[in-house]
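To start, the structure under review is shown below, and the notes come after it.
Selected chains from the complex are presented in situ; the others are not included.
Order of writing sets the labels: A, B, C and D. Residues in every chain begin at 1.
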Amino acid sequence: MSRLKKKLRSRKAGLPPGALIHIGDIKTKAISLSLVDFGPESYSEHELADLASLDAVPHTAGVRWLNVHGVHDPALLAAIGERFALHPLVIEDILNTDQRPKADDYDDYLFVVAHLYNTDPDLTEVARDQISLVVGHDFVLSFQERSTGIFAPLRQRLRADRSPLRRVGGDYLAYSMLDAIVDSYFGVTENLHERSEQLEEEILGKQNTGTLQGIHDLKRTAMQLRRTLWPLRETLNSLYRSQADFFRPETQLYLRDVYDHTVHVLESLEDLRDLLTGLLDIYLTTVSNRVNVEVRRLTVVATIFMPATLIAGIFGMNFRAMPWLEEGGGFWRAIAAMVGVALGLAGVFWRRLLLR
Amino acid sequence: MSRLKKKLRSRKAGLPPGALIHIGDIKTKAISLSLVDFGPESYSEHELADLASLDAVPHTAGVRWLNVHGVHDPALLAAIGERFALHPLVIEDILNTDQRPKADDYDDYLFVVAHLYNTDPDLTEVARDQISLVVGHDFVLSFQERSTGIFAPLRQRLRADRSPLRRVGGDYLAYSMLDAIVDSYFGVTENLHERSEQLEEEILGKQNTGTLQGIHDLKRTAMQLRRTLWPLRETLNSLYRSQADFFRPETQLYLRDVYDHTVHVLESLEDLRDLLTGLLDIYLTTVSNRVNVEVRRLTVVATIFMPATLIAGIFGMNFRAMPWLEEGGGFWRAIAAMVGVALGLAGVFWRRLLLR
Amino acid sequence: MSRLKKKLRSRKAGLPPGALIHIGDIKTKAISLSLVDFGPESYSEHELADLASLDAVPHTAGVRWLNVHGVHDPALLAAIGERFALHPLVIEDILNTDQRPKADDYDDYLFVVAHLYNTDPDLTEVARDQISLVVGHDFVLSFQERSTGIFAPLRQRLRADRSPLRRVGGDYLAYSMLDAIVDSYFGVTENLHERSEQLEEEILGKQNTGTLQGIHDLKRTAMQLRRTLWPLRETLNSLYRSQADFFRPETQLYLRDVYDHTVHVLESLEDLRDLLTGLLDIYLTTVSNRVNVEVRRLTVVATIFMPATLIAGIFGMNFRAMPWLEEGGGFWRAIAAMVGVALGLAGVFWRRLLLR
Amino acid sequence: MSRLKKKLRSRKAGLPPGALIHIGDIKTKAISLSLVDFGPESYSEHELADLASLDAVPHTAGVRWLNVHGVHDPALLAAIGERFALHPLVIEDILNTDQRPKADDYDDYLFVVAHLYNTDPDLTEVARDQISLVVGHDFVLSFQERSTGIFAPLRQRLRADRSPLRRVGGDYLAYSMLDAIVDSYFGVTENLHERSEQLEEEILGKQNTGTLQGIHDLKRTAMQLRRTLWPLRETLNSLYRSQADFFRPETQLYLRDVYDHTVHVLESLEDLRDLLTGLLDIYLTTVSNRVNVEVRRLTVVATIFMPATLIAGIFGMNFRAMPWLEEGGGFWRAIAAMVGVALGLAGVFWRRLLLR
């Protein structure tokens, strides 16, 4: 719940637009800058101590990829913005880790915001990280809230001599990043579906008070994912259809593929929502059904003991002249009458009780 | 439920895009390749031992149709892809049996993914097979997860000397395949409607605990079908309206017909969904109604026995001076009073009990 | 229910597209062909024994209107198709009485499918007939499942010397047919609204178990009508806006009018759906309310008799020293106490019971 | 309810299109024709005895506005239609007081249908009048079902010497009429909101059986208004955006304003619908809550008297050797035990009872 609240940026109210303030949790203490410079024939990797050492690294003809972990230092980001001639709004958006996914075209570069989701198997909460990409003609900047390892496989592939990734340029690198991000949604959605299955079993088996809360939480998480995926889908759609020259036609084919994946996850989330609504209906009906069973049980108990009590009451009356009272077997006959009536009525209701 | 989960492709996360990995269940052990080479005047059919023997078959002026059963061998598919100059993404999509239906235009050929549904009358589950088609100018490739016999009638017709199918070329063959696929949906939807009717009878007759689960399952299956049919409908719509030259104008008329069929099945599924929602409402109301009946029954029992017990209690009091006690018929008068009150109150409530 | 099922055409699966098979119930035994040949100055009407006799009728400069009752003879329809050079798909669609309303433009003629609805006041079911129209430049073909008399007023008007209908040509005749068809919906919708009013009275008065079923059935019928009306609306809209030359501009004005009528019926059906949903809500609430009343009644009974029984029990105890027991009026005092407590508690609850 | 039914025009079925028949209630006995002829410098007002006297009124260079109260005389309307060269469909639509709001462009004039709503404070029903306008280049015709006084302020303003209304021409007059009509919706919607507030108070205070019916009726009225307002909104939107020359650019600015008002009323009706749905939810929950309270009360009664009755029963047993029986204070101790147990259990439940 608290995440939704923190999303809101009321503390920025009153400040000039473009004011550089970090919004969100600080998820990593150390900010790290790493530079990868690659071309078809070359590859070098550098951990930078500060931004100044960036220009010390010799620039080959290929693509430069600067990756930043930790986005809570306005000064550093402002410096990077100045170094790469970024618009102040871009820096503001990177600092604010509560952006909607979007792709803004700034003529000289493309600014893409997306979110990474991952569920620690132990975590019930879904953790969200904002990833901002700046795709220029010969450079790619990536900004993450903390080190998530999501781009490690990419770097691995780049390192490989003669990697196709090295030949195709910055747009394909950017696509690969988006692909890795969208792939992360598959795992999360899979987890949600598993939890939904557990809930279904709980509902049809023995419910507990947590079941309803579980459906509610799952619905909320699915809703949250859907809210970030919709704009991401729109973003990818616009990138894939756009005429801008950041993505070459052959890369746009691949963007269509990522777009298809997003649609796929979205449909899976829609399925989940429908399933959860169905579960809630079943849950509600089950509760009503159990009221029914309880009342029925009470009826049975009352129907068995009330007549017997009446019989006992009758033979407890103080009339002088009453049948059976004086006879030796009278008591047992009365008991037999009680048991008989009880069994008879129980028999009438038993059939129904067994049906449940 | 497990199908929905398996749809998700989390195990591909981290792999390079275009990595060839089979996703889905392996539904057939033996992979079989069959080649049909036909033209207006000629027809030949070959079971191929391997891909190499493909080029050994002499190619006439007509159309080549290569059908593959079993899509879980990346190496074979990669070889086919190379042989027919297919884009790596096409091969990736064929291997992944969890695609959304779609039609991608790759200039030299058209790539179509669709799903085949069939319900074994004994099966409660609906089985889904992915069918991928590659439609080139003089060849058609079809990939199925296993042998379903869906294209057997087509082959039958092709074999017939002077079959119109042989004259019209590859686009009409591709259309005939799509038509056969869409026709398979009619049977499935028909089955679902039959199960819905059974459920309606159950609800209005004697329900059992499985009824609710039955509605839930039917809803889920209908939902699943709808999810695959919607993109198929869009796919057919785009094919029918597209300006690409894979389908000649006279074939496009037929595509419009298949498109109409898809819309028809979709509307039938919408009807089903509305009917099921209505059934759920009736079910819920019936449950509430039965609580009502139970409480009413309890009220009747209590109203009959409580006053009688009170009368018995009154005559069981130990007052020295009490009416009737000393008289001979007192006991029977008390019993008569009990029966009278019980009958009277029963009469009041009986009318209502009979109403139900 | 069975209608929905029969809609599906699973038995056509596996047959070549364009296979001529009649789908649907055979509603008339005798197939009848009637020809009307009219122009501004001439009018002739012929019952044809077979298709061959069609060409025996001299053709004037005006419009030919061939009406066919009974569409279950593939051979006859194929012959008509050949005679008027119709596309095989058209004949297939006429044979299949389970089409969606649509208008297909085949350059030389326009093919329109619509449905006729009528409710026999005694019928609870709504009967549906498919009507297919082929509108050429100098001929109109109409195909009906059986003789419904819907076009009788048209023929009446054509017969009249100097009928405006005779001057305006085939497109206006086709429009008049569509107008007659759409007018049939007004009656059906009116009937549905009447049944909805009856249900409302039942719900607010004394419900019975059929009420819920009645709402369900009415909803289903309204849904069915809506499903055929939506595509009809789209069809009329496309006809009215199309640039094809089947309808002259002055007739298109009239098409707009029919289109408006369709929208009107559709809105009336939407109203009906909203009303029925509201009725269901009221029904559900009424059921809950009655549970409430029942429980309240039980509470009153228990509250009256339980204290009285306790008092009787107290005076039935076997203590040696107990007040009142030995006194002459003790018994009556005890009875008075019982009545007093009962009246007191009844008074407390009576107010509430009276409120309902 | 009956209004919805009357909307339907089944009695027209079978008649030729364009047949002139009045549909609807006759709301005024006397048909009255009034003519206003005005220009920047002149103004004259005439009550016409019949249509023939229309041409007797000298026509100045300005605008003629003919207003007709009562639209149930087909002959008169046909004559007016002929006099102003109106299309037969226009006359048909004026006669049929059950039109959807619309604007049809007939080249020489514009035909607009709208509805006027007013709620008599005493009326629970909302009364609807259809108003048809024909806007030509130098004339405006208005047709009303009865005299409602809606255009009285307009006439007042026209009479004023140097009224701006007199300078601006027929299109501005037509706009002023539409503005007056839309303004009438504000009052009706305001009334509905007031009734909704009353219902909310009832629901949170002491409900009665009429509350549910009240929500249902209010929903129906709001639904009816929304159904007429949507097409009116579309009509105004199309007028405001159209390129036709009936409304000059400076008048179109004002049309945008009326359009905004319609949107405003529509949103207010949407609000109302949401509020009513919310009220229904609260009502349903309140009913459930009261079942809860009733059952709880029953539980309390049973829990107090059942143990006491048991104690009385115990001391009523006929064992020879029982404690307390022979002692003098035994009876009072038993009574004390009863009261004690009752108070104890009451204490346990009291807290909860007080919570409600």
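The rule we apply is simple: contacts are C-beta pairs under 8 Å (C-beta built on N, C-alpha and C of every residue); 3 or more make two chains touch, one makes a residue touch a chain.
On a predicted model such as this, the values are computed, not experimentally measured, just so you know.
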* Wait, 4 copies are placed, so what's the full copy count for the complex? -> 5
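Simple rule for what comes next: only the chains that are shown with their structure count from here on.
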* Asked: Any chains in contact with both subunit A and subunit D?
  -> none
* Is the contact between subunit A and subunit B built from the same residue numbers on each copy (over half shared) or from different ones (under half shared)? -> different
* To do: Provide the C-alpha centroid distance between subunit C and subunit D, rounded to the nearest whole angstrom.
  => 27
* Asked: Where the centres are mean C-alpha positions, what is the separation of subunit B from subunit D, in Å?
  -> 43
* Asked: By residue number and range, which residues of subunit A touch two or more other chains?
  -> 316
* To do: Name the graph shape formed by the protein chains and their touching pairs; answer line, ring, star, complete or other.
  => line
* Complete list of chain pairs which touch one another -> A-B, B-C, C-D
* Structure fact -> subunit B contacts subunit A in the complex at 1, 4-5, 7-10, 12-17, 87, 89, 98-100, 102, 104, 208-209, 212-213, 216, 219-220, 223-224, 227, 280, 283-284, 287-288, 290-291, 294-295, 297-298, 301-302, 305-306, 308-309, 312-313, 315-318, 322, 324-331, 334-335, 338
* **Contacting residues of subunit B [partner subunit C, same complex]** => 153, 157, 165, 175-176, 179-180, 183-184, 186-187, 189-190, 193-194, 197, 200, 204, 253-254, 256-258, 260, 263-264, 267-268, 270-271, 274-275, 278, 281-282, 284-286, 288-289, 291-292, 295-296, 298-299, 302-303, 306-307, 309-310, 313-314, 316-323, 356
